[in-house]
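The structure under discussion is supplied below as structure tokens; questions concerning it will follow.
A protein chain is absent from this complex, but the other protein chains hold their places.
On to chain A.
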Amino acid sequence: MAASEANTVAAAATGTSNLPAARVRRIIKEDKDIFACGSESLFLISRATEYFIDSLVRESYEFSRLDKRKTVQYKDMAKAVQSIEQYDFLSDIIPPTVSVRKPATTETQ
């Protein structure tokens, strides 16, 4: 995976996160198997998510570049998810868009 530049929002070690803590907390609470989470852990998860976003966006952009585009499109992200092992958990969240075709074998309209 590409190393991040030190000047991104995600990379500033200020002891604060750009993501709202309450929202991170709510997401974690959805998981009934989780008993409790320390405040430092919550902060770390928040920051890790920022690094993850940074990473996902950069990897997606690589595909935009290959296509010589200046707009990062969904399909770039889908390609990134497909090609990077650490993103396997996203395969259902960011699936490749498949064009819908009428099945050739069964009855036609």
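Just so it is clear, contacts are C-beta pairs under 8 Å (C-beta built on N, C-alpha and C of every residue); 3 or more make two chains touch, one makes a residue touch a chain; residues count from 1.
Operating definition for what follows: contacts and distances are computed from a predicted model.
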item: Candidate names "Myosin, light chain 1, alkali; skeletal, fast", "DNA polymerase epsilon subunit D", "AP complex subunit sigma" or "Neurogranin"; UniProt protein name, chain not shown; value: "DNA polymerase epsilon subunit D"
item: Touching residues on chain A - with respect to the absent chain; value: 1, 3-4, 7-11, 13-31, 33-54, 56-58, 60-61, 64, 70-74, 76-78, 85-86, 89-90, 93-94
